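A protein chain is absent from this complex, but the other protein chains hold their places.
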Amino acid sequence: MNKIPVQACINGEAVVFLCEPNQTLLEVLREELGLTGTKEGCSNGNCGACNVILDGALVNSCLVLAVEAEGKSITTIEGIAGPNGLHPIQQKFLEHAALQCGICTPGFIVAAKALLDHNPQPTEEEARRWLAGNLCRCTGYDKIIRAVLDAAETLRNT
Amino acid sequence: MARVWIPALLRGMTGGQSEIEVAGETVGALIDQLEARYPGIRERLVEAGRLRPNIAVVVDGTRSRQGLRQPVSEQSEVHFVPAISGG
Partner (left out) sequence: MSSATPTIEKPPYRVVGTRPIRPDGVDKVTGRAIFGADVRLSGLLHGRVLRSPHAHARIKSIDTRAAEALPGVKAVVTGHDFPDPQNKVAASGEGTVNLRSLAHNCIARDKVLYFGHAVAAVAATTPNIAEEALKLITVEYELLPHVLDVREAMRPDAPLLHDDLRTNEMGQRAETPSNIANHTRHERGDVNQAFAEAAVVVEREFRTSMVHQGYIEPQNGTALWNADGQISVWCSTQAPFDERNQLAEILGMPVSKIKVTPTEIGGGFGGKLSVFLEPLAAMLSKKAGHRPVKMAMNRAEVLAATAPTSGSYIRVKIGADKNGCIVAAQAWMVYEAGAFPGSPVDAGAGVIFAPYRIPNVLIDAYDVVVNKPRAGAYRAPGATNAAFASESVIDELAEKLGIDPLEFRILNGAKEGDRRADGPVYKRIGFIETAQAAKAHPHYSAPLAPSRLDPEGKNPAIKRGRGVAAGFWFNWGGKSSAWASLNPDGTVSLIEGSPDIGGSRASIAMQLAESLGVRAEDVKPAVVDTDSVGYNDATGGSRVTFGTGWVAWRLGEKLKQQLKARAALLWEVTPDQVKAEAGVFSCNGRSITLKELAGKLDETGGPIVASDTFESDEYGPGFGVHIVDLEVDTETGKVQILRYTAAQDVGTAIHPAYVEGQLQGGVAQGIGWALNEEFVYDAQGHLLNASFLDYRIPTALDLPMIDTVLVEVPNPGHPYGVRGVGETPIVPPAGAVANAIYHAIGARMTALPMSPARILEAQGKA
């Protein structure tokens, strides 16, 4: 089989990988690059567990072919925390107990990062609308929404 | 004498009686006494020397894990109920 070389910037580092033309970005992140923080919940774009930020846009990595990453910049959950520790979104998820099993958490945190990058002061309605592509079966979303709105306030004040 | 509540589906064997006073110090002894009075009732509750796996015994409001060995008192109330499962 013919593998295709792809150059991308993942979490701030230049990366070169080989992939098959039918492999998804999700599969390559997890299986080839060992970035298993990005989760697979449905493989068809309905649950958001595999959310990554691709050149500033929030995407389901299960719906992106790995070859489409050529020349692009990708942020995964592994790239959210800074050198000095957790990102405020991550910290607020912990403080608000906004996770139970934790499988959807990476997707939610990446999606919330994309939201706050676009809109630093979302209303509850805007946060709910933005995060409606991320399914959580444990929390009923209450604490997740509170964590995201609280993180937004923290980010605005820093 | 402990008071045994006869499960609805076994009352055909007890002439329709739903509560029966029985002497005995364990659930197993109560069942032995019931068997003496209503032959065949033990087989409905017990399999291979243990309570049937889908039956639980409740003594004085608490589901017991000791099955036939569960001690009972003179004032005890004994129920045989389905063993239920949670998620």
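Going in written order, the chains are labelled A and B, and every chain counts its residues from 1.
What we mean here is this: contacts are C-beta pairs under 8 Å (C-beta built on N, C-alpha and C of every residue); 3 or more make two chains touch, one makes a residue touch a chain.
Predicted, not measured: the structure shown is a model, and the values here were computed from it.
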Problem set entry | Hidden-chain contact residue, picked from the options A:Ile4, A:Leu86 or A:Leu155 | A:Leu86
Seminar exercise, completed: Which of A:Cys9, A:Leu135 or A:Leu155 touches the missing chain? It is A:Leu135
Problem set entry | Residue among A:Ala8, A:Val28 or A:Leu99 that touches the chain left out of view | A:Leu99
For this session: Provide the residue numbers of chain B that touch the chain removed from this figure.
Result: 5, 7-11, 18, 43-45, 47, 52-55, 58, 60-65, 77, 79, 81-87
For this session: Spell out the interface residues on chain A facing the chain that's missing from view.
Result: 20, 22, 30, 34-44, 46-47, 49, 76-78, 80-81, 86, 90, 93-97, 99-106, 109, 124, 127-129, 131-146
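Keep this in mind: only the chains that are shown with their structure count from here on.
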Exercise. Any idea how many Å lie between the Cα centroids of chain A and chain B?
Worked result: 57
